[in-house]
Each structure stands twice: as C-alpha cells, then as structure tokens.
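Of the protein chains in this complex, all but one are displayed in their positions.
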Amino acid sequence: MKTVVIGVIGADVHAVGNKIIEHVLTEHGFNVVNIGVLSSQEDFINAAIETNAGAILVSSLYGHGEIDCKYMRENCQEAGLNHVKLYVGGNIVVGKQDFKEVETRFKKMGFDRVYPPGTNIEDAVKHLREDLGE
Amino acid sequence: MKTVVIGVIGADVHAVGNKIIEHVLTEHGFNVVNIGVLSSQEDFINAAIETNAGAILVSSLYGHGEIDCKYMRENCQEAGLNHVKLYVGGNIVVGKQDFKEVETRFKKMGFDRVYPPGTNIEDAVKHLREDLGE
Amino acid sequence: MITNKKIPWDTFLAKREEILRHWETGSSPMLDLDKAVETLKNIPDHKNFAKKLKQAKERGITLIQPRAGVALLDEHIKLMQYLQDEGEADFLPSTIDSYTRQNRYQNAQDGIKESERAGRSLLNGFPAVNYGVEGCKKVIDAINVPMQARHGTPDARLLTEIIHAAGWTSNEGGGISYNIPYAKNIGLEDTIRYWQYCDRLVGYYAEQGIEINREPYGPLTGTLVPPSISHTVAIIEAILAAEQGVKNITVGYGQGGNIVQDVAALQTLDELTNYYLKLFNYNDVFVTTVFHQWMGGFPADEAKSMGVIGLAASVAAQGKATKMITKSPHESQGVPTKEANAEGLKASKIVVNLLKEQSFPSSRDLKAEKEMIKKEVNALIYATLNVGKGDLAQGAVKAFARGLIDIPFAPSEMNAGKILPARDAEGRIRILEFGNLAFDDEIKAFHKERLEARAALENREVSFQMTIDDVYAVSMGTLVGKPRVRGNAA
Partner (left out) sequence: MITNKKIPWDTFLAKREEILRHWETGSSPMLDLDKAVETLKNIPDHKNFAKKLKQAKERGITLIQPRAGVALLDEHIKLMQYLQDEGEADFLPSTIDSYTRQNRYQNAQDGIKESERAGRSLLNGFPAVNYGVEGCKKVIDAINVPMQARHGTPDARLLTEIIHAAGWTSNEGGGISYNIPYAKNIGLEDTIRYWQYCDRLVGYYAEQGIEINREPYGPLTGTLVPPSISHTVAIIEAILAAEQGVKNITVGYGQGGNIVQDVAALQTLDELTNYYLKLFNYNDVFVTTVFHQWMGGFPADEAKSMGVIGLAASVAAQGKATKMITKSPHESQGVPTKEANAEGLKASKIVVNLLKEQSFPSSRDLKAEKEMIKKEVNALIYATLNVGKGDLAQGAVKAFARGLIDIPFAPSEMNAGKILPARDAEGRIRILEFGNLAFDDEIKAFHKERLEARAALENREVSFQMTIDDVYAVSMGTLVGKPRVRGNAA
C-alpha cells in the first residue's frame, strides 16, 4: 500500500477539503497520513520521513500558499527526502489568476504537480498511480 | 408653445416609453403631437409639416433603428422641412454597442441629437429648450 | 362573425394554398403535408417540445429557455449550439425578427443582405420565412433539444407552416396575445382567425399522432399587467387552441415582482386553465406553465440585472413553473451577445436546480391572493362569454371592443386602453383606473383599498403619477415607485 502525506499548510484552517481528500484516497487504497490543518513544512517533512511516504499532497486554500510553500523542495532535499513527489492544490494563490502562470511559478519552486481550484481529487489518484507506480 | 412630433419608427411596437414621453413633455409645456408606434418616416414628416413642429423625436426600441432611419434627413429636406430638429433615442441599434460609435453613425445620418438606452427624457427637455429657443 | 369552431379540413386546405403563396419559400416540397408528417415523426422524443414539457411537469421541475435569434443562418445555428452547450438551455427558441412579424418579407430579405455586408446582425431576430423549411430544418438538425418559434406575429400562418414542416415542435402566440401588444390597427377578428389556422394545423398533426406544443404569449405588454388580465387572455387562447385540436398547451405569466402574488399567479394559472378547459369539455389537453423573468424595463447595470434574474428564477422554481424564459445582463441595452445570454441562462439554471426539491408553502396570504385572482378571472371570463353569447371567440372581440378586457400600455387600437395599474404597498399589481373592465364593485373596492393604503404610506394621492413611478421602478432598483421630486423624473 502506497503511503501519502496530506495536510493543509501554513496558517490555513480550511478543514473540509482535507477531510474529504483523506476519505477518498483511503477508499482508493492509499495509506493516508493526515497531518491536518495549520501544518508547517516541517510537519509535512517529518511525517513523510517517519512513514516513508511516496508523495506529499499539500493543500493551501486561503491564499498564502505562495509564501508558505517557498523553499519546500529545498527543505525536503535538506532533510534527505530526495524522491518524494510534491503535489499542491486548492486555492494556492491570492485571487483569480491565470492558472498556467501559477502552475509555472509552483513548478519552478519544485512541485511536481500543481492543481487549480476545485480540482476533482480523483484526478490526483490517477497521477499518484502514475507517479508512484502500482 | 413649441410643438414637437413624437412616435416610434418602423415595425416597432414598444408603446410604454412613447406614452411616458408624451406625458412628461406635455407636463413640461410642449405641444406634443404623438403619432404612436409603427410609424413611417412619412408619418413623422407629414405630422411635422401639418403642425409646423420645431422638432421630431424619433423613438426606436426594437433594434432596426439603423435601417428605419436611413435617409430621414434627406427625406425631410425633400419635403421642405429644412429647419426641423431631428432627435433619436431608445435602443436604436441591435445589441450592446459602443455608444460613441453609434452616435457618430446617426449624426452622420443627419440627426441633431442621439440618445443612449434608458435616457432620462428630462435631459431632452433641456436640449429642446436650447435648440428651439424659449 | 368569428366563432370558436374547428375549421373544416377543406376550408383549411383551400386557405392553405393561398397562404403558401405569400412568399416564395411557401413552394417548398417539404411543405407537402405528408412530407411534413414524416419530418415531424422523425424528430426524436428528446427534441419534442410537448414530450419534454410533460416530463418536466411530472417531475415537478422548472426547465429554462432563452430568447435568441440573428439574421444569418450559420450564425443562428452557432448561437443555438452555444446556448445549448454553454448556456445549458433545456429548450431553444428562434426569436423571429420584427419585419417577418409584420409579414414584410422583402424588408427581412434586405436585412439579411445588409447583415451579410455589415458582418453583424442588423435584424433583431431570425427571419425564418425567408430561410424556408430547408433553412429551419438545418437549425433543428444542428441541435439536441426541442425548438420553438417565438415572435409576436399577428399573422403567422406562413411562418407556422414552415417551422412545423421543419420539425419545430412548438409555436408561441395567439390571436389576442400576438395582436394587442404587437400591433396598432389589425382587427382582433382577423388575428383570431389567423391563429385558429395555426392551431388547426397543429390539430391536424395531432390527428396524425404528432404532439406539438402551443404557447399563448403570457406577459402581453410586460408592464404592470395584473395577473387576472393576462390569465384571462391565456385561458381564452387555450380554449380556442383546444377547439382546433391542440393537445399540449403552455400558458404563460410574466413576473410581477411580489413573490406571493407571483406564486399565486402561477398556481392559479395552472388551476384555472385546467378548470376552464374541462368546463368546456376539452378533456385531453395537457397543460403546463411558463414564467417569464421580469418583462419590464431592466436596470442598466449588468450585475443588478443578474440579481433580477436570480430573483426571478427563485420565484419560478418556488411557484413550480414548468418552464422559464430567461433574460440576460444586456437586457436594458439591446439584443444580448451569446455570452451574455448564456450568463442569464446559467444563473437561472443553478437557481432552479438548487430549489427543485422545494415549493412555496401554502399560507393564508397566498390563499387569499389566489382567491382574488380567481374571482377576477371568473368575472372577466364570464363577461366575455356573456357578450359572446356563449362563444369565446366572438366574446373576446366584443370584450376588447367594449373594454371589458383591457390591457395596460398596449399599442393596439383594438384595446380600450383605459385601465391604469399601480402597485400596492407590498408591490402587488392592482388597478387604480378600471375603465370598463368587467370587475364587480367588491373587486374594485378591494383594489381601491389596497392602493389607498399605499398612497397613505407615501403621503400622496392615488394617481397616474404612481403608475409612471412604478413603470420606472425596477430599472431604478426598487419595486414600488416612490414619489419623485419634480424635475428629477426618470
């Protein structure tokens, strides 16, 4: 069973999507480690190390995602997490922005997959299967 | 008392504004000759000749104003109406269009004053007083 | 003198030959009646207007339809597809241009040419007669939902022949509702006769097993029309249609603005139409209702227009209208772009969807309003029957001539034009000047009392100024027009 870490980064308390992601991924056979809302980069990284997770799914809804996710890839590497996949989704920037540009910004920051607002979490399931192998 | 001819041109049956224009202009002391809806250029011109009107206020709501008003100025001149003021208002073209352009088109056609959708008829009262003298 | 009697088939056929000669497209072989029956039989159920309405009524949901039509065929087809796919329209309309409505097919032809030259539509609708059966068939073939002609044509006989032969399974209009608000001096007898013809054609198709929907045009002038008056017209036209053999009828009502009155209107429209159809022994007519989003002057602001649209949709859904005609944020400006039209549709769609499990609770207030509407309609229908010596067609002509039925703000000289409506303190449409309207004293006293209550609140007299203020009110952002300072009107 593939292990994935999920949670909501920064000072963000949007809990609904997070609970639903846990439910859906579990139903799809993943071992879901949910660190919940108000989680720091450190919390994500520690959880991934402890559980030997294949992917970290960062949620950010409240708009500060761009600030909160800064250097996350570098911090993973520093912690020795070289192969973990980094996904991010939700409403990851402030305001309605052109998603192509947003995606480019986050890919430059080292995220493997970037999702626009209201993404169907089932889409990520396909990607997880591709990226983690099954 | 200044005489003005009002009516709705072409195959247009929008009667509400016409009834209100009659009421308001009469209240403001004009001698209003209302030829009603479904009126042709000829109807307007004949009424203006018969009543020696100073201005013709053409309403066009339904969108065919551009076709219906073609050569109206020329037809006035042909009928000997050289000094009559020509106003047009309502929803005089099809669709939401840039009003500046619409105004230019109708001014080229010889209209003295051109009004955008939803014009307060009281505005025209001011203009009538300016144009006809008091 | 006109009577409400089914047109004998021979008479119809004789007239038909003449009608088909009104414009060159009348000579199409597709107008052969057997061919037309075949075309109509090939229309699948999901593209049949009558069947889709029946389903909706049985499910208790509200379906949506825009107004839309442009001069050029290809553009019109693209517009229809867009409103279907992007706008999620359940039904599509071809709104017919105003020249065609006045049977000025040559003007329409010129309009097509000028539009081609200008690269934009110079006509305010789709000139269906000029495109003929073949053109209209292309339209229905290109879409996946039922198609209806929507117009305002006093004499729509050729138009009707063409659209049905093309497989369009609904037609809006009626001898009164497409005359009084849409013409100046065409006789009511004439237009009733024209529409008997249109209905007779639908009746013929019904005999061949083809269900076609007919929709008397509900909102009339769209401006402060009291529900009882538009209901009366709708019921008369439903009965005239039923006599000609029409089996599927949608009666309509234009949003008044007061929610209780609007829901009462929708419920009584359905109840009364069914009641009168049965009373006159038309027992197999399926009745549905259509609610028109606010038909009067719209606010200039697009966001505010969207607010009006959302509110309207909530009323249609709560009143369980079977269908709703939507408006767009461009309403006050001009014929909407396809995008603006789709915006009105989508805002409407989500509201009727969100409310589809809900209906307006019955209450004392609602019941009283319904009772009032019924009393008024009964009075008007009774008076019509009376002057018609039991014949509703004759009655209608005479009732209008004498002002027993009277429609506010109508351009037609066949209409007395003596009544004046105004809103009461809660925004319900009442009448302040009755002319000869066939209301008894009790009903009149009720209206008077309600309007005086408002006048007292506003510290003024009941007068025509109230009517004027109410005409402008919605476009100015309120329902009940407030007294304005002189020189500050509009």
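Letters A, B and C mark the chains as written, and numbering starts fresh at 1 in each.
The rule is short, and it goes like this: a residue touches a chain if its C-beta (ideal position, glycine included) is under 8 Å from a C-beta of that chain, and two chains touch if they have at least 3 such contacts.
Everything numeric in this text was worked out from a predicted model, so none of it was measured.
Peer 1: Which of the displayed chains are touched by the chain that has been omitted?
Peer 2: A, C
Peer 1: Touch as defined at the start, partner being the missing chain; which of C:120, C:304 or C:448 qualifies?
Peer 2: Hidden-chain contact among the options goes to C:304.
Peer 1: Could you tell me which of C:33, C:143 or C:366 touches the chain that is not displayed?
Peer 2: C:366
Peer 1: Tell me which stretches of chain C touch the chain missing from the display.
Peer 2: Given the touch definition above, chain C has residues 257-260, 299, 301-304, 306-311, 313-314, 318, 342-351, 353-358, 361-366, 425-427, 474, 477-480 touching the missing chain.
Peer 1: What does the interface between chain A and the hidden chain look like in terms of residue numbers?
Peer 2: Contact residues on chain A toward the absent chain are 10-16, 19-20, 23-24, 36-38, 62-64, 66-67, 91, 93-97, 117-122.
Assume only the chains that are shown with their structure count from here on.
Peer 1: With chains as vertices and touches as edges, which is it: line, ring, star, complete or other?
Peer 2: other
Peer 1: Averaged over CA atoms, how far is the centre of chain B from the centre of chain C? Could you give it in whole Å?
Peer 2: 29
Peer 1: Could you state the distance in Å from the CA-based centre of chain A to that of chain B?
Peer 2: Here chain A and chain B have centroids separated by 65 Å.
Peer 1: Between chain A and chain C, what is the gap in Å from one C-alpha centre to the other?
Peer 2: Computed from C-alpha means, the inter-chain centre distance equals 54 Å.
Peer 1: Going by the touch rule set out above, which residues of chain A reach two or more other chains?
Peer 2: none
Peer 1: Quick check: what residues of chain C touch more than one other chain, meaning two or more?
Peer 2: None at all.
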